[in-house]
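Once you've had a glance at the structure underneath, I'll fire off some questions.
Selected chains from the complex are presented in situ; the others are not included.
As written, the chain order gives the labels A and B, with residue 1 at the start of each chain.
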Amino acid sequence: MTRPTYRLADIAARFGGSVMGDAETKITQIATLDTARAGEIAFLANAKYRKQLERSQASAVILSAADADATTLPRIVAANPYSYFAKLSAFLNPLQGYAAGVHPTAVIAQSARIAPDAHIAAFVTVGEGATIGAGSVVMAGCIIGEGVEIGANTRLYPRVVVYQNCVIGSHVILHSGVVIGSDGFGIAMEEGRWLKIPQIGRAVIGDHVEIGANTTVDRGALADTVIEEGAKLDNQIQVAHNVRIGAHTAIAGCVGIAGSANIGRYCRIGGGAIILGHLQVADQVEVSSGTIITKSIREKGTYTGTFPFDDNHAWRKNAAQLRHLDDMSDRIKRLEQEIETLKEKSQ
Amino acid sequence: MTRPTYRLADIAARFGGSVMGDAETKITQIATLDTARAGEIAFLANAKYRKQLERSQASAVILSAADADATTLPRIVAANPYSYFAKLSAFLNPLQGYAAGVHPTAVIAQSARIAPDAHIAAFVTVGEGATIGAGSVVMAGCIIGEGVEIGANTRLYPRVVVYQNCVIGSHVILHSGVVIGSDGFGIAMEEGRWLKIPQIGRAVIGDHVEIGANTTVDRGALADTVIEEGAKLDNQIQVAHNVRIGAHTAIAGCVGIAGSANIGRYCRIGGGAIILGHLQVADQVEVSSGTIITKSIREKGTYTGTFPFDDNHAWRKNAAQLRHLDDMSDRIKRLEQEIETLKEKSQ
């Protein structure tokens, strides 16, 4: 397929920024500084990659005013080169379109309502009373439970499961293997065996949310689990029952969020972090990768709790002392008292 | 749909406990103290939620004798309000029933035996020699391998995979995306490349086990991987080959259990914990969230090993000292000796 071509002047007319150098330079695709070839535009979002800029084969570069003189390549100077790149790339690489219609192999319940321009692929099942909005795409092998509501222009990649009665907003993206609305981990011990607590809440996913491959979002035990609009979740995340994730919060891969945790808006949670249950995390909190949040965080800021790695031999020596920290603290206190006594005596 | 209604007196007659206040109060559903409306019963399992009790709109409450006077609402006084709630909720919210029969799209091998009252949904495959017991439900897109045995009244949510020859007991629940019996991670290095070690054991899942969404249980390398009856596993857990999980042990989300670990009965493993391979964990051990178990635990109790989080600036300052702990310990020892010398001199 031939890709359309745009001049730097066309791009700046559409997305803003000012062109330096040859505004007639032709662009068909976006690439990294390292891999860009003729016809491709790269971007410099961080001055520390200036070295790569020097040897780049790109036809043009997007960069900030501060870096504008770091190259003689044709370039677009933009206030935020990274978001400029995001918008230009989305323009050059539009999402694949899918023809309207229901694949003949799909199994659609009689009372399900599917928008005429939605795309339902092979081996999809849609349960009774479910609705799928205008322009939405449900790819092969997805299972949509009874009473599920899916908004408009939402995209489910292959093999997503949505359990009964859950709600998925508009402009949502769910990647393959995502499970929405599975039972939360609700059990009560009685006479030596666990009783199952029915999970009768729903999972409700707001507009413009994206959820990565194999991430799971449990339904609520009684009330709902809620992911607010614009939140972005990476792969392999576990969201337990009755969690609330605030709008525009971004969560990296492998994070686990325990039941009824309430996470604020515009937070950033690093990969592999664990957030315990029944606690509050304020807006704009950043949690470092691998950190375990064991109590509520009331103030915005960055929070960390990881053991710095070392070569195994050094780690072993130092880690052995962890079991004596309390004792070390006592000994320092005693030494301080004894020094005081000696100082008095020696006066 | 209209939900059936029960009087408090009916409920107490069925599940025990004593009614205080109007025994004619009508109940149709269960809810939290915060969200309950007219016709709903809430519960107080922990005195610290008494504040919510005060402002609750519930029609009635389940609580313990110790909390019986904390409200004037109609109430049921029960020995264990939480398990009472579990049983009442299960009664008010019975599992959805599924009609007996095999969906016409399902692909069933000739020698498979499926109980007449089992439910086999769309796009299921069942391999040669597999058996599915009475009353079991296999939802859309499940793949049941050759020779698999599934007991009675077991429920597989959509898109579960069970590899060949594995055994699933009765009254088991497997949530979407669960994989049972995939190959364990068995490799042997020879001359610079890894040889694959065939995984010829099975995965054997006991009765009344529940396994959460996207959890994986590998088959054994030679002998079997075993999850004993009544164990409860949350989402996104990895159970490696030849692990044994004792009866009634509960494991929270994102836990990883390495090969041949042997975990006792009635243990509770917190979210994100890692249990290394070839070790023993005694009965009734509780492992805190995020803890890495690196050696066997012989005594029941609670075990923890996590780095307390802090604001990033404070963490950075303190964590930097971890690399000097061994040195700090030496310096304290030296100080103690020098103090002794000085004290002797000063006498």
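As a convention for this text, a contact is a pair of C-beta atoms (placed from the backbone, for glycine too) under 8 Å apart; a residue touches a chain by one contact, two chains touch by 3 or more.
Since this is a predicted model, take the numbers as computed values, not measurements.
Undergrad: Can you report how many copies the full complex contains, not just the 2 shown in place?
TA: 3
What we mean here is this: only the chains that are shown with their structure count from here on.
Undergrad: Subunit A to subunit B: how many Å between their CA centres?
TA: Chain centres of subunit A and subunit B, defined by C-alpha means, are spaced 25 Å apart.
Undergrad: Which of the residues in subunit B end up touching subunit A in this complex?
TA: Result: residues 29-32, 34-35, 80, 82-83, 85-87, 89-90, 92-93, 95-96, 103, 105, 121-123, 139-141, 157-159, 173, 175-177, 208, 210, 212-214, 230, 232, 234-236, 248, 250, 252-254, 266, 271-272, 289-290, 306-312, 315-316, 319-320, 322-326, 328-329, 332, 335-336, 339, 342-343, 346 of subunit B touch subunit A.
Undergrad: Any idea which subunit A residues touch subunit B in the complex?
TA: Where subunit A meets subunit B, its residues are 105, 107, 123, 125, 141, 143, 159, 161, 163-164, 177, 179, 182-183, 185-190, 192-198, 200, 214, 216, 218, 222-223, 236, 238, 240, 254, 256, 258, 272, 274, 276, 287-288, 291-294, 301-308, 310, 314, 317-322, 324-325, 328, 331-332, 335, 338-339, 342, 345-346.
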